[in-house]
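Every protein chain except one is present and positioned as in the full complex.
Letters are used for the chains, namely A and B, taken in the order the chains are written, and counting of residues starts over at 1 for each.
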Amino acid sequence: MNMPVKSVTTHESPQDVKPGAVEPVEIDIRNVSLSFGATEVLKGIDLKIEPGEFFAFLGPSGSGKSTLLRAIAGFGPTPKGQILLGGQDVVGMAPWKRNVGMVFQSYALWPHMSVARNVAFGLDERRVPKAETERRVKAALEMVGMSQYAERYPSQLSGGQQQRVALARTIVVEPRVLLLDEPLSNLDANLRVQMRQDLLKLQRRLGITTIFVTHDQEEANTICDRIAVMADGVVQQVGRPDDVYDTPANAFVASFLGTANVLEGSVRKEAGGSVFVLHSGIALPCAENASPGAGKLVLRPQSISFGGSSENGLKGTVMSAEFLGGMIRYAIDVAGQTLLVDEVHTRGHGRRKAGEQVSLKVRHQEGVLIGG
Amino acid sequence: MSDIKRKPLRMLGLGVAFAALMTASPLHAADDKLVVVTSFPSDLTDVFKTAFMKENPSIAVEVVNKSTSSGVKYLIETAQNNQSDIFWASAPDAFEVLKGEGLLGSYSKEVEGIPADLNGYPINDPDGQYLGFALSGYGFMWNTRYMEAYNLPAPKEWDDLEDAVYHGHVGISSPSRSGTTHLTVETILQGEGWDEGWETLKAISGNAKTITERSFGVPDGVNSGSFGVGIVIDFFGFSSKASGFPVEFHYPSVTALVPANIGVVANAPNEGPAQKFIDFLLSEKGQALLFDPKIMRLPVNKSAYADAPEGLPNPFDGSIQTKVQFDSDMSEQRYNVVNALFDVIITYRLDDLRNATAAVHAAETALAGSGSGNAEAAKLIEEARALINALPVNAEEALDPDFNAIFTVRRKDADTKVEGRQAEVEQQWDAMVVENYRKATELAEQAKSLL
Partner (left out) sequence: MTTAALRRPALNMSVGPYLAAGLVVLFLGAFLVVPVLKVIQVAFQDPATGGFTLVNFQDFFASTLFRQSFYNSVYVAGMSVVIASAIALPLAYFTTRFNFSGSVIIQTLAFVPLIMPPFIGAVAMQLLFGANGSVNLILRDYFGITIPFMKGLNGVIFVQSLHYFPFILINLSASLRNIDRSMEEAAQMLGSSGVRMFRRIVFPLAMPGYIAGASLVFVKVFDDLGTPLLLNVNTMLAPQAYLRISSVGISDPMGYVISCILIVFSIFAMWVSFLGMRGKDYSTTQKGGGGLSRRDLTRREAVLCYIVVLMILALVLAPHLGLLLLSFGTVWSFGVLPDGFTVEHYETALTSAWGFIQNTLLYAGLAGLIDIIIGTAIAYLVLRTNIIGRKWLDYMAVSALAVPGVVLGIGYLRVFYGVEMPVTGQPLATWWGIIVIALAVRRLPYALRSCTAALQQISPALEEAAENLGASKLRTVRRVVVPLMVSGLVAGFVTSFATAAVELSATIMLVASEKDAPLAYGLYLFMQSAAGRGPGAALGIMAVIIVGLATYLSHRLVENARHNQATTANQGGGH
């Protein structure tokens, strides 16, 4: 490895980063708005990310999640509002002064530098002495399992290897926070599963506050402590993945996180508690304490099962079936309303045929009412 | 190996730095310097520069070569902070322009063997601002191979070139581009009179293959065989022949010997060396250098002719007929009008003029061939000729200072009235000649169809 010797001068370098563990910092986003010309891309975002947390921005493309991430890193137009990293407002600060680590979707490895020089870049900029740079580059490459590729050029690496180098390049400078912009989207499915576990391990090891931007709920659910679901420049819901899944705040969150039957109707008090009455007149069980009035009921496909008593049972016709591996997902027509129903697939059992008459049972308490 | 991408740029930088070092090599050790602005080719200037610096090792001569017109322009543009010492060029008109701008200093010198005038034309500026150093006559040169291939006779007089056989074989420059061509044009105008002169010029130009942009374009075209005959200053012919080209030169009887000149620039930073250079140029030794085969000019110093190479005529023994006594006052007075007029009615409309001329030639040939003759056709041809020859400006107008002032921004004096703008006047001329050439072509074709 051949690294230029940098004189240690009074250059206004970013943080004078010391080797060793990083003290995790909190990220506090306060009322952040941002426009591209006339288009409002972020509309008053408020978010607090705890120190050391592995946090995800989850949303479809165009939801503003990448824009928000880039705003934290200092790219794009300057937003309104405040972004506090460990209590320091970084809005308006140059990207190179923030000491925020970002891994780009495209990895953005410089094709004219070897792997080692790519990784050493940030340390050069920080005027880290040569010997230490060498040691830290080595350590970072080891951490991502890329030591043997140090002298290669990016074009000679596979996508997964490039990803690891990009990660090493970012963590070697020990940034205050780690931002990952769809880091797995360019990898194939198997590698993705492996890589996300590696990411999680690495994050836990470094204890660094991390934000992970993705449109893939599975990725977010599997590795993140908490997620923020975003759409149309607004944070729709924040919480632990399972909480958000189980109690979605609105129809968007419900359908974006997994599959959901979102049914319109109204809550009616009855003797046995509350029921949710669809427009078609069919009544479904819902939470006891639900207040009466028009609303939406979210029912996961796995909350409905086949067979059931005549009492609260629903009669329907099978329209189609999708084989999902562990499950078969049926679309059932119930008095003009299509319901998705999952049934566990077991070996040897055939599928229900289209046109077959079935009766369905909704498990009590599993429907979630959301605002109308 | 980690830095490969940056290397090419670094190499480029190094290369340039290296070149810079080489150029910064030590300069001449001379105490004095002399800056000569000239239109002469290095073939001429190098000979004098070398010889002069041999006699005056302390003076470093720097030659700045510009065409006559850009040389004059250069001196005018740089007058506010002049760095040039000598202006050295053929055309007396250019010196007259500089004199008019007050850009020439006074320096005159009497040298034995150099007469005050040649056939009445003063060799030195009577006001003592510039001096003649060599004589130039005007005539034509032709390419012998070309003439043979196309079966053309060698021309003897200007009128010969009006002949139909020369159609498309003649080359000439424009007086506005070439000081020497201006002198040629003036010589013809003064020798034959304004109207007849223009008739000759148009008839010759009607046979032209091209109007070249530089004076040297003409000998160059003859040398390479682009066209057969060129109207040139004598030394172009002599030096081309001396360089081995299959060309000949001939003086017609209507010609003038006009001095090529040298003068000290006003406020010259190195006046002393400048005067020394002129002294050297006019000395017998300097004058003999003009016989160099690459130069071949006629010295103004009579005594120099003792060593003249064979084939170079001696103007002082009458071997060149000069019917014209060149009137440089008149030339200077109508300088701009002649240039503008030539360009508008000949240079820029050469195709039209050529077509009209060709049509008239064709009609005349047909008329001659018809034997019996045809009065109507002859009349039409005559009309066509008259149309081609019609001039938008007459002799008096051309000399009118008010009219000339249209062509200059700086008026000679406050009383001069300027009416109209050059572009406006030229558009009128243009409209007239284009229409005339068109009509002449038509009439000539009509005449031919009658035969």
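Basically, a contact is a pair of C-beta atoms (placed from the backbone, for glycine too) under 8 Å apart; a residue touches a chain by one contact, two chains touch by 3 or more.
Remember, predicted model here, so these are calculated numbers, not experimental data.
Enquirer: So which of B:194, B:291, B:335 or B:437 would be touching the chain we can't see?
Expert: The single option touching the absent chain is B:335.
Enquirer: Just to verify: which one of A:52, A:79, A:154 or A:301 makes contact with the chain not shown?
Expert: Candidates A:52, A:79, A:154 or A:301; residue touching the omitted chain: A:154.
Enquirer: Residues on subunit A that touch the omitted chain in the whole complex?
Expert: 12-17, 23, 66, 70, 73-75, 78, 86, 88, 92-102, 104-112, 121-122, 125-126, 153-156, 166, 169-170, 173, 176, 181-182
Enquirer: Write the list of subunit B residues that the hidden chain touches.
Expert: Listed in rising order, the touching residues are 1, 4-9, 11-13, 15-16, 19-20, 22-23, 27, 35, 40-44, 62-70, 72-74, 77-78, 80-81, 83, 93-94, 97, 143, 145-146, 149, 176-177, 179, 209-213, 216-217, 219-221, 223-227, 236, 239-240, 242-247, 293-294, 335-336, 339-340, 343-344, 347-348, 350-351, 406-410, 418, 421-424, 426-427, 430-431, 434.
Convention: only the chains that are shown with their structure count from here on.
Enquirer: Could you put a whole-Å number on the gap between the CA centroids of subunit A and subunit B?
Expert: 85
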